[in-house]
Structure formats: structure tokens, C-alpha cells
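Below is a structure I'd like to ask you about.
A single protein chain has been omitted from the complex, and every remaining protein chain is retained in its original position.
Chain nomenclature is as follows: A, B and C, assigned in order of appearance, with residue numbering initiated at 1 for each chain independently.
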Amino acid sequence: MNFLLSPEQHALVDSVSGLLRDRCDALHVHQVFDTPGEAAFDAALWSALSELGVPAIMVPEAHGGLGLELIDLAIVSEALGRAAAPVPFLGHALAALAISLGGSEEQKERWLPALASGEKIATVAFGESPGRWAPDEWTLLGETLTGTKTMVPNAKEADLIVVGLGTGALAVVEKDASFTVARLDVADRTRPLDTVTFTDASAELLANGTVAAPRVFDAAAVLLAADAFGGADHCVNMSVEYAKIREQYGQPIAAFQGLRYQLVAMALATEPARGLYWFAAHAWDALPEKARHAAGQAKAHLAETYLQVTRDTVEAHGGIGFTWEHDTHIYMKRAMLDWAWLGTPSRHRQRAADLAGW
Amino acid sequence: MNFLLSPEQHALVDSVSGLLRDRCDALHVHQVFDTPGEAAFDAALWSALSELGVPAIMVPEAHGGLGLELIDLAIVSEALGRAAAPVPFLGHALAALAISLGGSEEQKERWLPALASGEKIATVAFGESPGRWAPDEWTLLGETLTGTKTMVPNAKEADLIVVGLGTGALAVVEKDASFTVARLDVADRTRPLDTVTFTDASAELLANGTVAAPRVFDAAAVLLAADAFGGADHCVNMSVEYAKIREQYGQPIAAFQGLRYQLVAMALATEPARGLYWFAAHAWDALPEKARHAAGQAKAHLAETYLQVTRDTVEAHGGIGFTWEHDTHIYMKRAMLDWAWLGTPSRHRQRAADLAGW
Amino acid sequence: MDLGFGPEYDAFRAEVRAFIASHWPPEDGDLKSHANERAFVVAAIEQGYMHRSIPRAYGGSEQPYDIARAEIIREELTRARAPSGRIPGNGLVVPTLLEWGTEEQKQRFISPTLTGDIVWCQGFSEPGAGSDLASLRTRAELSSDGTKWIINGSKIWTSHAHKSTHIFCLVRTEPGAPKHAGISYLLIDLRQPGVTIRPLVQMTRQKEFNEVFFDNAETPVDMLVGERGKGWNVTRSTLKHERSGISAMTWPLSMFRDLVKLLKEVERDGQPAIKDLRIREELAAIEGELMSLVYSTYRSTSLDIHNQPGDTFSTMRKLYMTDLAGRMAKLARDAVEDDFADMGGARLKWIERFMISLSMSIAGGTSNIQRNIIAERVLGLPRERTSERAANSQGAAA
Partner (left out) sequence: MDLGFGPEYDAFRAEVRAFIASHWPPEDGDLKSHANERAFVVAAIEQGYMHRSIPRAYGGSEQPYDIARAEIIREELTRARAPSGRIPGNGLVVPTLLEWGTEEQKQRFISPTLTGDIVWCQGFSEPGAGSDLASLRTRAELSSDGTKWIINGSKIWTSHAHKSTHIFCLVRTEPGAPKHAGISYLLIDLRQPGVTIRPLVQMTRQKEFNEVFFDNAETPVDMLVGERGKGWNVTRSTLKHERSGISAMTWPLSMFRDLVKLLKEVERDGQPAIKDLRIREELAAIEGELMSLVYSTYRSTSLDIHNQPGDTFSTMRKLYMTDLAGRMAKLARDAVEDDFADMGGARLKWIERFMISLSMSIAGGTSNIQRNIIAERVLGLPRERTSERAANSQGAAA
């Protein structure tokens, strides 16, 4: 039994975390978050992460990638979530995965190398609000695409968009096709979202898109869960550290048992969920019959937990935790995205119940 | 504005509470509870309560009663709940109410005086498990009755049973009619329940039973809510007092902030519910268009709260609270009856939502 | 039992309504002008409808305590959207001035405060001090000529400082004194170069609170209220407010109505969300709590009106409402689904409410301070050793 990360995986996370520590501390995230105008990502940081190989993780080695597994991608997602990193990781990683799983050899060779290197940016267009996210709920049809996709990450900056179609298939739309993009005034300004409206946009079907689509959907659930774990765990640590330092009535507030128990409740909600998201990633990689169900459970449980933990974090900090200047609101808003994107916990639980055969 | 009990109502509660203090302390309840064999009620206590007029409260003055309102009956129910009194109040009060509201003058005159005085004992047979309790869910039909009613309070000791029929009507079955009674091994041994099986049992329809039935059903919900409030409030007080007295590590456990907050949570769940059950009783008496909805809300909220508070009470007491010798389990078991009898909180909330027109 | 004020008050309500109708809206239709508001408030005071507990000598209307009348006035003012005469900070300073102010301070400040010509904010909390007022560091020193106080330091969580003319502060005036002594209560005009006001942006993007920085700010020597170095006692002044909590229920009731409306509008699985069993049952459970809040408040109010003891609920109300607001906001979240991530969308109000239910638990004392108060005052638990001074500060901040 070895339900642990390998030394290589530890090294991967350490390199990403190290970079984030240097280039993406809390102050930096606030600066990006508060940049006037539409939310934008941190191109320099994304470029540095690309040099570390982050966008290449699951791209096959034959196409310039590292050929690793979802667990590797997920632990990086955790690290990015922990730092609230303002980079286009989510859409890009999923688009690269979609092409890796669903593209013909020709398609892979055409697109993947530039995605693996980070030279180009890609994203996925899945959502059709409200609450319709899954392959069997998609509706766009046709040789050329007409219709709207919602909450598309970084569509404005993307060189290509992998779009979910009504047949459960996937198609690639390139930057110069006929579509318009409207950036939302989204809560989570570390991960901008766009509404994308296609009008007879030329699109190229991925050869094995219908097979890839549900796998990409499940991977998305796992990556969100991992992000949520990283963020929630960071919030717990932040609250604990604050309690040790902040003094009231002549002693650190950590001395007050009421607060101690509240901190324990936060840790008790968060720490055990690590195993859940690890398992969901591992199941995606190695246990196909358990993968779908585990992905849904992980997304549902972690998204719910993360959002609650950010609320608890505000309370643990008192007034200062409610201000724009404090880190908490950035995490709460990431939690809001992790909660809503790809469908709410309720929808994922419903799906998990169906898959369990209940 | 005067949303308060009147001096007369205070006097009524004081007289009942005083009697219970003298004749029904915790030790006494344990003795009744632990009497070997089938659960039984405390005849002497019931007789003393009858002398105080408890069974007469809502019986019209013309028929030997006090002609009071549901709020009066409810505050007595609270007092009985607080003491976990082992008396056949619930079924008896509801049966007397059913006849008062639904009987012809002749029927009232025939039955009510002996019920008001406590000379005879009556009960109601509403339940048809699982979860079917409301007049529109009853199924028994016919001139003579055949079929089964579940969870009938004190049927074994009752001189007459008011039975809910499939037409939404009510009929009175007397002791010598053709039915069998099987006492359940019920959790709450302060309020025995029976399964009653009728076989061509002669029954007399109440003249205005269909009008009375839903009113009696709502009154039952209010009485259970009141019992639950009394029990929950007692459990909060018991836990608070224990925390003041019990010492650990050289100080009363009330000094531990973690426990203090748990006690606060119990009080915060309980105290505000007093207003809810008062309103439900008042609405039954005076605000007919709000009565049904308020009764359902009161039953749902109080039953849920009471059961949770008894769990919290165990935790607040540590191991001793889990023993048969401690009072807590008696309250938890009363809470279980208040929760299950007449339908679960979920069912009453569903009904309240329907009534709200949602 | 009677949930209304009863027929004996009907005539009074009619009087109030007639008064308002003849004074509001103002003739020129400008609902926002200070002059119009002021004229209305002055007339209402004259009539005995506003500032009822303040002596006429200081500009109040000096009426006998009557929570029912006060509630009727409040209801009618709200109905007509007329000025309420209430300005948050002003209600906090007037009792202090009445009890501790010099005659000159009373004459100078109370009347213009009641009419809104002077607007106050509170300067108690400091960065790093929060509700632990004993550790505050803002200091005031007497100028060498002894005519004025020179103030340096900063205050935080001052509501609406940017709309205020004056601030009442706790400041350290006796540098050698022990930590819990040497604090004085000082009145300071905000409109001077030594004062900088910086808004605190909240996570909702709203700006309700401020930091106030004093950099050699000044105030005349006679702006100290009560005894020098004993500002602690001074802050404990309160009037017996004619407040029933009934008006405090306005927002949870309206939030619930909005919630029901939302759940009827939003769809889930092809039907209104309110028809979904999960959402429906949670909504009903929330309504049960809301009804508990409402009728417990009626009971508390009745106890007050009839001068009876036994009101423990009022002490619990804030925490109860905070929890309830959070529960409502979460149900709304569950219903709006995707829109919950979009602060530019149609559901912004619910996102704000999701967050604000947290700020409620902070403003005016965190939920944990509420718990401490309930533990002591309602449950009668012995005071915690570690929170002994906490309770003192709460008294001061209340």
C-alpha cells in the first residue's frame, strides 16, 4: 500500500510552490486582483509556470508534453489554489487534455506542442447556464457553431477554445473564428470568465471527442476539487497563524477555547478531504469504474467545504477579514468559482447518486 | 400589544407546575419509567392533575369544563413536557377536544363531563404508519370499523377512542367494542403507545367530525410543540446547572469557553421557539387563516430542536448523560415521540409549504 | 394575547399619520435636501414625535417612555419614507453628553446633533485592538499653553466617518498610567488638516467603514467629556431606548420575502426552484426560524411595554438574526447556481448578502462576543477569567 505522492510528485509540487512563493505572494495577488478594468491574468507568472512545464503535464511526450497523470495535474492545481494564482491554468489544462484524449494524431500534432510549451493559450467552453455543464446537457450543433457558452475561462486571451457540442462531442474553435467575447464582472478576479457567443463560427471536430468529453468533464471536477483543497487548507493555516499572533485581553486569541474549537472544526472539515481528491485523481488515472463517481463526490464535497471554510475564516479574523485589503475575500471568491463552475455540489451529488445506482 | 400570558394563565401553569414539583420529580419519573412490564401511566398523578382541572381545560363550561383556549392547554403541555410527566394527557386532551368540536349536543353531554373530570380516559387513533397521520390520509371506513391504527396513546387504558376515518370524519369507539390492543415497546415509557386493530368494531360518528378533524390535528401539532419546548428548555437548564456545579481541573466546567458556546447554541436553538409555539396556539384560537400553517411550523421546528437539544445535553454531561440513571434519556425518548408522532418535521414542513402557497 | 397595539392607540396613529402627511414630502419635492429633512425633524420634535427621551432644554421633545407610541411613530415614518431623525453615531454620543457633559457641552452639541447639523462617528476601535479597548494607543497630549489637546494615532471601523463632522474618541491622555487606566473621552472636529479619513473597502466592494488618522489633530481643552483619565466610565452611558426590536426585524423579513420571490423566479429541473423538495423544505425550515424570531420579538416587546421581567431573547436576537441571514443567503446561493460567481450579474444582491451576513457577525461585536454576553447574562454562567476585561470593554463599546 502506497497511497502517497512519489518523490517525483513531491519535486513537481515543490518546484511550483517555490515559484509561487517567489513570484506570487499575497501582495502580488492583491495587485493583480485590483488592477483596474477587466480582470486579467498574470502573463509573466504563467510564462514562468510554463517554463516549469505546468501546461505540459498531461500532454503526451510525443507532442512535447510530460506525459504525466491527472494526479500530477491535480497536485499542481492544489498549489495554485493555495496561492490563489491568477493564471489561466484551469481552461488551458482542460483544453490540452481534451485534445490529448480526443484529437487525431494530426490534430494533436497541430495544437499540442504550442499548448504544452505555453506559447499558445487554450480554454474550454462547457457551461450553458444555468447549471448545465455536463456533456449530456450541451446543445450547440452544426458544422459551424451558433450559440452561447457561459463562464468560459480566459476566452478573451485564448488562441483556441475547445467547445462542448450537443452530440456530446468536442470541437476546436480558433481565435480568428466568428465569435464575440464579453468578460464578466466576475467575483474571482484571479480567474476571469467570459460569455462567448458564436455566430457561424468555423469549428473543427475532435476525432474522438465524444469519448474524451466525459473524461475531460471528470478531470475538470477533480482539478476544481484540488484547487478548493489548496485554498481551504491555506485558509485554515492562515486562521491558525492569526490566532497565535493576534492578542486580545493580554493573550493570543488562540487561548480562547471557543475560537480553538472553531479552528478545529475548520481543520476537521478540510484535512480529510485531501484523501478524497487524491482518490478521485487516482481513480481517474487507474480505476476507470470508480472515476466518474469519485470525481463528482470530490467536486461536491470540496467546493462546499471550501466556501464554508472561507466564511469561517472571516469570522476567525474579525472585522479585518471582511475588508478588501485582507486575503480572505480573494479566497472566498475563488471558492465561489470552484463552487459554481461545472455545476453546484447539489448537481454533482445527484450525478454521484445516479452513478452509485441508488 | 400584549403577547404575554395573562395572570390567570400564569396561575394555571403555576398550579400545574407546583403539583408536578411535589408529585413528579425526576426520581419519580424514573420509578414510573422503570416499572417492570409494559409501560404504564401514573394514575395518582393523573388524578391529581384532573382535580386541578387539566382534562377540563378546553371542554365547554356547559359540559363540565373550563371553556379555555388552546393556548391554555399548550402552556400546560409545556409544563408536563418539562417534568416528563407520565400521564395520558396527549390523547385525552385531543379526544376531549374532538368531541367538544365535533360532537352533537347529545354526544357532548354523554361523554364530556366524565372526560373533563378525569373519571374516564379517552384517546385518539390517528396514525396509519408509516408517516400517514393527517385527516386526508386516513383510510378506515364503514359503519363498523375494521382496520389498524398505530401509535395510539394509552389505548389499553382508554374508555373511549376517537378514531380518524377515511372520509376525514371522526368516530367514537367505546371500550367494550370489538378491537384488540397491543402495547408497543415504545422508547418513551412516560407515554405508552398501542397498536389498535378493529374488527367490525361498533363506532359512533361524531356529528361534525369532518369539521373538527383538521382542527384537532392542528391542535395536536401545537401540543407536541409545547411539550417539546418544555422538555428542551428543561434540558438547557439542566445542562447549564450541571456546568456550574461539575468541576474538572479545579474549576467548574462552565469556565471552559468551548462548553459555554455549546450551551449558548442550545439556548439559542430553544428560547426563540417559545414565541413560535405561543403564536401557533394563539393563531389556532384567534387567527384562523394562519392557524394551520403555524401549527405545522411549530411542530416541525420544535420537534427537531428538542431532539437535537437532548443530544447536546448528553454531550454536555459526558458519560453520565448516557446512562439509564440520568434524566437525559427520558427526555431524549420523549423527544423521539414528539418527533415521530403525528408525522416528522419533514412532513409538516411540506404541509406548511403547501399552505404558504409556494 | 394581542399582537397589535390595540384600539387605544388607533387615534394616536391617526394623529401621527396626519402630521406626517402635512409635512412630508416637502413642498419643493426635494427628498434629499438637508434643509427639508431638518425642517421635518424640527417639526416632529416640536410635536413630541422624535427624540422623545431628550429634555426640551437640549432640543428634545421630552415625552414619557412609551414603546408602543415610539413603534407607531416609527412605522408611520417608514411607511411615508419620511426622515427618521436617527443618525447612527449621533444616537451613541447623546446619552454620554447628557450624563457626563458640561452644561456648555450639552448646550453646544445636543440640539444640533438631534437636527443633524452635527454628525458624529465613533472612534473606539484601533488597528490591532478591536474590541479589546484596554490596549488602544491613540494618544492626546495637552499643548504647552494648555488650551488644546494634540491627538496622534488612528482609529478603525468608524462607520460613515466620511459623512461625519465630528468624532467622539477614546484616547490615552495619561501616558504613565497602567494599561487599563488613563483613557479619556474626547470630542474632535473632523474638518481639520490633522485628520485623514480613508475608506475601508469591504469584500462586497462597499465602503461603510473608515480608518481615521490623527496627525497632530487638535481639539480645545474643554472637549474632554467626564473626568480626565476615566473615559471608561463615560462610555457606559445609555438611555433607556424606546426600541422594541420590531423595527430590527424589518430586514430579515424583507430578505425572506425576497428569497421566496427569488425561488419562484429561478428554475430548477424545468420548474420553479421553490417546487424542488430540497429547496422547499429548507425554505420552510428557515421560515420556522423566522417565525421564532418574529414572535419572540413580539414577546420581548410586550414584556417591555408591560414592564415585566423575563426577556432573555433580546440579548440573543443579534446572533439569531446573523445565523438566520447566513442560512437564507446559502439557500439563495443554491438556487442561483452559476450566477453566484458573477458580481456583475442579476444576483449581485444575493452575493452581497452572502458576504454581509458575515459582516453582521462582526460589526458591533463579533458573534463570539455575542456568545460571551449570552453565556453570562442569559445563562448566568460565571464570568470567564480570561474575558473579564472583555466584558468591560463590551460595556464600553455597547
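Throughout what follows, contacts are C-beta pairs under 8 Å (C-beta built on N, C-alpha and C of every residue); 3 or more make two chains touch, one makes a residue touch a chain.
Worth saying up front: this structure is predicted, and the values here are computed from it rather than measured.
Across the whole complex, the hidden chain's contacts among the shown chains comprise A, B, C.
Residues of subunit A in touch with the missing chain: 1-4, 71, 240, 243-244, 252, 254-255, 257, 260-261, 263-264, 267-268, 271-276, 278-279, 282, 285-286, 294, 297-298, 300-301, 304, 345-346, 349-350, 352-353, 356, 358.
In the full complex, subunit B touches the omitted chain through residues 127, 129-131, 150-151, 184-188, 193, 246-251, 255-256, 258-259, 311, 314-315, 318-319, 321-325, 328-329, 332-333, 336-337, 339-341, 343-344, 346-347. Residues 276-278, 281 are the ones on subunit C that touch the missing chain.
Note that in this section only the chains that are shown with their structure count from here on.
Averaging C-alpha coordinates per chain places the centre of subunit A 41 Å away from that of subunit C.
Rounded to whole angstrom units, the spacing between the C-alpha centres of subunit B and subunit C is 42.
Put simply, the C-alpha centre of subunit A and that of subunit B have 53 angstrom between them. Counting partner chains per residue, subunit B has residues 257, 260-261 touching two or more of them. Multi-chain contact residues of subunit C (touching two or more other chains): 368, 371-372, 386-387.
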